[in-house]
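Note that one protein chain is taken out, while the other chains of the complex remain in position.
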Amino acid sequence: MTAFVVVGLAGTRLKRLEWGGWVAVGFAGAALIVGVLVAAGAMLDPGRYTNVQYTWFQLPPSPGTFPNGFELVVGTLVDPISALMLLVVTVVGFLVMLYSIEYMHHDRGLPRYYAELSLFLAAMTGLVISNNLFEFFLFWELVGLCSYFLIGFYYEKPSASSAAKEAFLVTRVGDVMFLLGIFLYFYNYRFAGPAGSGGWAANGFVFVNGSQPFLAGTMGGNSTLLTVAGIMILGGAAGKSAQFPLHVWLPDAMEGPTTVSALIHAATMVAAGVYLLAVTSLFLGFTATDQLLIVAIGGITTFFAATMAVVHPDIKRVIAYSTISQLGYMVLAVGAGFAMVGLFHLFTHAFFKALLFLSAGAVIHAVGTQDLFKMGGLRKTMKITATAFAIGGLALAGIPPFAGFWSKDDILGSVYAQLGAHPAYWPFFILAVAGVFLTAYYIFRAWFLAFSGDRPRDPTLPHAHDPTWRMTVPLVTLSALAVGAGFLIFWPNFQGLLLNGAGVAGIPPTYGTTDLLLSAMSVLLGGAGIALAWYLWGNGKVFVLPESSAVQPVRKLLLNRYYMKAGYDWIGAKGVYSIARAADFFDQFVIDGTVHGFERMFAAFSDRLRRIQSGVVSDYAAYVVGGLIAVFVLLLFVAPYLVAKVGGG
Amino acid sequence: MTDLPIVGFVGLSAALLAVGLFGILTRRNFILLLIAIEIAMNAAILNFVYFAAYAGGTPGLTGQSIAVVLVGFGATEVAVGLAIVLALNRLKGTINVARATELKL
Amino acid sequence: MLPLLSITIATLLAGTVATFLSGARARWVALGVSVLFILEVALLFLSFSGWPGYNGALVPGFSESESYAWIHLSWMQVNYSVGVDGISLALILLTAVLNLATVVYSWAESKRPAAYFGLVLLTGLGCFGVFVALDILLFFLFWEAVLVPMFFLIGYWGGPRRRYAALKFFVYTHVASIVMLVGLLAIVFYSGATSFDFSSVYASARNLAAVPQTFLFLALFFGFGVKFPIVPFHTWLPDAHVEAPTGGSVLLAGLLLKLGAYGLIRWAVEILPSGFHNAQPVLFFIAFLSIIWGSVLSLSQRDLKRLVAYSSINHMGIVLLAIALDSSLGLIAAVLLMFAHGIVSGLLFMSSGSVHHTFGTRDIASVGGITPRTPALSTMIMAGSLASLGLPALISFPAEFTALLATWNGLQYWVFIPLGILVVTAAFYLWMMQRLLFGPAKGIPAAAHDIPWYEGAGMGILVAFTVLFGILPGLLVNLIVSSPIKGWPGT
Partner (left out) sequence: MDLTSFAGPFLPEIVLLAGVLLVYLLDVLKLRSNELVGSIAVAATGFALLFVVADLGFTPFALLRTLPASSVDPTFSGGYPLYAFTSLGLVFQAIFLLATCLVSLASLSRPREERGAPIFYGLLLLATLGMLLVAVAADLIFLLLAIEVTSLATYLLVGYTRRDSRSLEAAMKMYIIGALSTTLSFFGASLLYGAYGTTNLYAIRAIGILNTGAGAGSYPVLVLLGYGFLIVGLAFKATLVPFHAWAVDVYDGAPTDVTAFLAGGSKKMGLFAFFLVLLAPILFVRTVASGSPFTTTQVALGPVLQITLAVLAVLTMTVGNVLALLQKEMKRMLAYSSISQAGYMLIGITVGTAPALAGATLQIFAHVFMKGGAFLLVAGVSAWGIGPLIDDWKGLGTRRPLAGVAFALMLLSMAGVPLTVGFVSKFVLFSAAVQAQGYFVWLAIAGLLNSALSVFYYARVLRVMFFEQAAPNPLPAGTVVGGSEPPILPAGGFGYGRAAAIGLVVIVIVAVGVYPQMVLGAVQSAAQHFVNFGA
C-alpha cells in the first residue's frame, strides 16, 4: 500500500510533457485498480485488518514523561472504513482525471495541474489509509495544501488566489483545533492500550490492534478532557468539511476549475472531515456532550446551507451549498453514533455530487458562464448532460431508487431511532428533514433554470452541445453509480463491511430495512420540493420575488450568506490587521524609541559633559580642587557610612 | 617641643595650602601661578619639619632632610616652569594662561 | 583517533585566510573549503561516539572531545576543550549546509569577493566553534568571533541603512554577550568550579543555592536571549536582516539565532537546574510574548525581508518555549525547530534576496503576479513559505508537531497560544504569496528574468534538506536523542 502512495507522488514529477495528462490518468487508473482490488478484498473478507507500519521517529523512554518511550509511526491500515473511502477516492479521482483531459485542454499550466491533482489524490489516499492519528494529520495538512494550490489554480485572477487563501486559512483554524484534539486524546490515552504494548505514546497514536481498536477497553468515560478533545476534533472536521460556522470557504472555492470542485466536494477535501469524525467516533469515542454537539452542528449546517442554495444564481455555488448541506447529514449521522451510515452517505454522495459537478462543468464548458439566469433550454442540445444532471439531482433529492435515497434515508432512520433515547436530537432532526425539502427544491430550481425552456435567456451564449467521450464517459459512469451505488447495500458483503466497521460503535443500524413511514415522508418532501421548483421555474419560467414581498429581506440575507463572510473579512482585515499595524507602530516607536531615547540621552549627556573641557587651565585646576573636596567627602562621610552599613568588601 | 599643639600647626600648614590653592584658582598670570604653587608646596615642607619635631617617632633627621630635598625640588620645578613660560611668551606674547585655549572640548 | 574537531577548525581558519588572499578566485576557494567542511562533518558523523552502544568518550556525554591547557593560573584554569554531543552535531550539520548554500548562492558576488567569501567562512567558523566549545572562555571567544564578520558583512555589503543596522546589531549583541560573560564568570567563581571547563562547571554549578542560581540564570538568559531574539530586545533583528546582504541574512537567521538557543541549552539550562526551574515562568512569558509579537508584526510588514525577520522572532519564540518546558520532548523539539528554522529561514531569505535582485524591490505591495515571469523563484518562495508555516513532508512539520505536543504535555491549555498563532503565521505567508506571486502582473521591470543557476542551486540545496528531513525526521531525532540528555528531569 505504501507503494500506492509512492506512485501518486512519483506521478507528480512526470508531468512535464504534453501527454502529461494521460500519464496522470494512467497513474490514477493504476490507483483505481489497486483501490478497487483492495476494497474488494476488504469486502470479501470484512474482518480483515491489514496493518503495516514503520517508525518515523522514536524517543527513548524518559521516566515520568514517557516511561515506555515515545514513537511516531507511519503506516497503512486497510479496514472496512478505509476500504470504503479508498473506493470513493480512486473511482472519483480517476473519473475526474479523465474528464480533465478535455475539460482543461485549453488551459495553460497543465503539468502543474496534473501534478497537483495527483498529489491531491495521493494525499487523500494516504489520509484514508493512515493507521494513526499523527499520520492522519500529516496527510490532512497535505490535502489542505493541494486544495490551496488547486483552488488558486487560476492564480492570475485575484479572486482565485484570494479564495485559495481563504480556504487555507479557514481550514487552518480547523487544523489547529484538530491538532489540539490530537494532543488532548493523546494526553488522555498516552499510557492506554493493550497490556505490554507500552501504551499509545509508545505506539505512535495507532488506531487498531489487530481487528480491535488499539484503545479498546480503555475508552469511554465522560471526562471534560475527552469532551473538549471531541469538540476540538469536531472543529477540525468542521473546517475541512465546511460545517457551520467554518463553511465560508467552500462556496468561494468554486474559483478553481470545476474538475477540482468536483474532486474537493466529492471525494477528497471535504470528505476528510467526515472521515475524521467517523474514525474518531469508531476508534476513540465521543462523549455524549460531543455527540449532541455534533448532531447540532450537522443539523444546523444541513438546513442553513440549504437555505443559501435556494436563492443563488450561480450553478456551481448552488451545488457547493448542497455539498455543505449534505455534509451536514453525514456529520449528523456520525454524531448520532452511526459513523458507518454517515460514511455510506459519503460514499453515495461522492458519486452523485461528482456527477452534478461534472455535468455542471460540461454546461459551463459549453456555454462559458456559470449564471443560471443566462442559461436555459440546454436540455435540447445537451441531452447526456441534462440527463446526468437530472440523475444527480434526483439522487441528491433522495428520490428512490437513486443512491441518495438509500443513504439519506438510512441517516434519517437511524437518527430517528435514537430520538427516544436522546430527545435533545429532535430539533436537529427536524432541521434535517426540512433540509430534504429544500434540497429537492434548489437542485431542481437549478435544473429547470439551466435545462428547461426553449433557448438560453442570454442570447449571446454560444451554441452548446454535448462534450466528447472523454467527458461523457465519466458522466455516464457516474450516472450509473449514482443510480446503482445505493443498491450495494443489499449486497451482504458490502453490508458486512459497513456493519463490521459500525459494529465497533456498538449501535447496529438498520441498513436497507428502513422505517417505511419515515421513508415515505422524506420522499414526499423531496417530491414536494421538486414540484415547487417546477411550479416556479419549470419550462423556462422565471419566478421573480416581488420587491414588496415580506421575504425580500430574507432573500437578501441569504444572498449575502447571512453576512458571515463579510464579518469574517472584517475581523481579518480591520480587526487583526489593525492590531498588527498598532503593534508595528509600538515596535518601531516605543520599543525602538526607548532604545534610541537612551542613545539620545547619552549623546546629550556627552554633549553637556564635553563643555567642562573649556580649554582654560584654571578651570582644570578648579576641577582638581573640587575633586579633592569630593574625595574627602567620600573618604570621611560616605564611605565610612557605607562600610558601617554593609560591612565593606 | 612636644607641647606644641598639633591642631594649631596642622592648621597653619593647611592655611598655607589654602592660600596657595586660592592663588592657583584665581590667578591667570603664569608667574603668579608659579608663586602660588610654591606657597602650597611650602605647606608640605612645613609639615615635614613640624612632624619630625613633634611626633618624633623615629630617631634621626628624616623629616628635616625631606624638607631640604623638597626645597631643592621646588627650585627645579620652578626652573622648568620658567622655561615653559619663556617659550610661551615668545610665541604668544602673553603669559596669561586663560588666553591659551586652542585645545578644548 | 583523529582530532577531527580541531582539524575542522583549522581547515576553516586556513580556508578563511586563503579566501581572503585569493582575490578573484575566492569563490572557488570558498566553495572548496565549504565542501571540505561538509566532508569533515560527514566524518564527524561517522565517528560520532554518541550513537547507541558506544562508550569511549573522554568527557562524559561528549564525543570527539579534546582538551589542552590554555591559560592556567592559580585561580583560573582555562582549557582549549572541544567536544560534541548530538545537539551540537545537529547544529554543526546545519552550519555546514548553510555555509555551502550561502557560498553557492553568492557565487556572483562582485563587490570585493575575496573579503566577502572570507567573512562568510569566518562566520561559519565562529558558529562551528560555539557549537563545539566546552570551555567558557573558548565558547565566549567563538561567540564574539561571530560578531565581527557579521558586522562587516552588514556594514559593507548591506543596503542603504547598513551602517545604522550594523552598529545596532553589534551593540545589542555585544551588550548581551557582556552580561552573559559576567553570568558565566560568576557561575565559575561562586560555585567554586576548578576550571572553566564545561564538565567542571556542570559538576559544581548545581550545588549553588536556588536564589543565586536564579539570578545567574536570568543574567545568562538575557545574554542568550538577545541573540534569540526575545521580545522586547528584538528590534536589532529586522534592521539587521533588512540591511544585510542576502548571504549575511541567511547566516544571521540560520546560524546566529541558533547560537542563542544553543547557548541557553548548554550553558544555562543544563548547568543551573534550580535557577532554570525558578525562572521558568519568566521564560514562558517571554516565549509567548515573542511568539505573539513576532507573528502579529509579520502581518503588517510590506518588506519581504522584514516579514521573514519577524517570523523568525515568532519561530524562535517557539524554540524558547520548547526549551523552557524542561522536558526531553521539549528539548528535542527545540533542536528540531532550530534546525528547521535554520534551513527554512535561509531559504526564505535567499528568495527575498532574489526577489530584490530580480525586481529591484522587496516591497510586497509594489510587485505582484511574478509567477509567470519567474516560475523557479516563485517555487522557491512557495516552498519556503509553506515549510515555514509547518506543512507536512517539509522539515518544520515534525519540529512544530513535537514542540506543540511537548507544550501540551507541559502546559496543557497554554498550547492555545502557539496553536492559535499558527493560523496567524499561515495568514501572513498566504497573504504575502497572494500579493507577490499571484494575481495580475504588476511592477515587473522589463528586464526581469528568472533566477540564475547559482541562486537556484543555493536554494536547491536547502530545499533538498527541507524535504529530506521533512520526510525522514527520524535521522535528526536519532542524532539528538543519541546524546544523553544531561540533567533533564523527566517531568
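The chains carry the letters A, B and C, assigned in the order they are written, with residues numbered from 1 in each.
As a working rule, contacts are C-beta pairs under 8 Å (C-beta built on N, C-alpha and C of every residue); 3 or more make two chains touch, one makes a residue touch a chain.
Being a predicted model, the structure only gives us computed values, none of them experimental.
Just so you know, the chain we are not showing touches A, B, C across the whole complex.
Checked against the full complex, the one of A:223, A:493 or A:613 touching the unshown chain is A:613.
When the omitted chain is restored, the residue from C:162, C:266, C:306 or C:435 that touches it is C:162.
The missing chain, though absent from the display, is touched by one residue of C:62, C:117 or C:140; that residue is C:140.
Residues of chain B in contact with the chain left out of this view: 6, 10, 13, 17, 20-21, 24, 30, 33-34, 37, 40-41, 43-45, 47-48, 50-52, 54-58, 62-63, 66, 69-70, 73, 76-77, 80-81, 83-85, 87-88, 91-92, 97, 100-105. Of the residues in chain A, those that touch the hidden partner chain are 602-603, 605-607, 609-610, 612-613, 615, 617, 619-621, 623-624, 626-628, 630-632, 634-644, 646, 648-649. Annotation for chain C: contacts to the undisplayed chain at residues 69-76, 137, 140-142, 144-145, 147-148, 151-152, 155-156, 162-163, 166-167, 170-171, 174-175, 178-179, 181-182, 185-186, 188-190.
By our rule, only the chains that are shown with their structure count from here on.
Our note on geometry: chain B versus chain C, Cα centroid distance of 65 Å, whole angstroms. Separating the centre of chain A from that of chain B, both taken as means of CA atoms, is a distance of 96 Å. Chain C has its Cα centroid 36 Å from the Cα centroid of chain A. For chain B, no residue reaches two or more other chains under the stated contact definition. Of all the residues in chain B, the ones that touch chain A in their complex are 21, 24-28, 97-98, 100-105. Of all the residues in chain A, the ones that touch chain B in their complex are 610-611, 613-618, 621-622, 625.
Residues 231-232, 234-235, 293, 296-301, 327-329, 332, 369, 371-372, 386, 390-393, 397-398, 401, 404-405, 408-409, 412, 415-416, 419-420, 422-424, 426-427, 430-431, 433-434, 437-441, 473-474, 477-478, 481, 485, 488-491 of chain C touch chain A in their complex.
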